[in-house]
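Every protein chain but one is kept in place in this view of the complex.
What follows is chain A.
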Amino acid sequence: MTPPIELYRTMFTIKECDDRFWTLMQSGQIVLNYYSPRGQEAVSAGVCAALRPSDYLVTTYRGLHDHIAKGVPLDALWAEFLGRVGGTCKGKGGPMHITHPESGLMVTTGVVGSGLPIANGFALWSQISEDDRVTAVSFGDGATNIGAFHEALNLAAVWKLPVLFVCHNNLFAEHTAYAAGTSAEHVADRAAAYGIPGVRVDGNDPLAVRDAAAEAVVRGRAGEGPTLLEAVTFRFRGHQFGDDGAYIDPAIFASAQERDPIPAFRSRLLAEFGMPESEIAGVEDEVRTAVRDAAEGALAAPEPPAVELHTDVLATSLPGGAA
């Protein structure tokens, strides 16, 4: 079981990376299409704490928190976010397509909902090859209204695939409030339509997320099929960089801030787990140094050479062919 301080380390790393990206963008040092995960740190930290390193994760364009929690190395992650040499994907994928199979981070898609059917495929191969893996897939509340979500839950249920469907319900689908675009009162309610467990959990509590995810992972590994996990959370920095959040009711925003998972869990480490302040501060310092080093390394790295434009399109190009 992952110790609470390690969950906090993951969450603080996500926040520290996010803050640094934000500062670099605001100062004009980098230009990014950036979808901040600030506020959703506990969901990724909790889910990934329930997974083995060899388990698979499929995520979406708001994915930084998942990338970090699943263990993608910070240096390669930062270099890829900036499109530099040394990036996980040679600078060809970028933030919306982070891939790092060594960490089990198999796909990051930029298309809402499209990761779910693909996650089924990873789980299908685990079922057939009996490799004992579970696949988790992250998506937002908005994705639960697209067809791919429903096709994927149905197929996973019919085939009893070892999949954990994780909805990061941050209450907004782009700029549209949850209830304005979603017929079900709760995302987890939708599991009933497919005859699978639907679990709703406080997405700001990494331990609650971890425990709920762990139960689902046990079910999946035991061949009992998929689970829909709804982690209710919030995003503090809008849909993407540049979004002023004018559509968010200030009262809802203020109430969410009171439940910000980072300070909340830090307080629990002190009060509930009796962790000394110095130990927490020590972890924070280590994280700050690691993130600063990764950022500086990425900023100093060159852009990909032009030859990379044409590589990696096909695995096998054919002589005499003009593809």
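Structure notes:
As a convention for this text, contacts are C-beta pairs under 8 Å (C-beta built on N, C-alpha and C of every residue); 3 or more make two chains touch, one makes a residue touch a chain; residues count from 1.
Following the convention adopted for this analysis, contacts and distances are computed from a predicted model.
One subunit of the complex is not drawn; among "Alpha-ketoacid dehydrogenase subunit beta", "Autoinducer 2 import system permease protein LsrD", "Predicted small integral membrane protein" or "Peptidase M4", its UniProt record names it "Alpha-ketoacid dehydrogenase subunit beta". Which of A:31, A:111, A:252 or A:300 touches the hidden chain is settled by the complete complex: it is A:111. The residue from A:27, A:278 or A:316 that touches the chain not shown here is A:316. Contact with the chain that does not appear here is found for just one residue of A:128, A:271 or A:306, A:128.
The missing chain lies against chain A, touching residues 56, 58, 87-93, 97, 99-101, 106-107, 109, 111, 114, 116-129, 135, 147-148, 151-152, 154-155, 158-159, 311-323.
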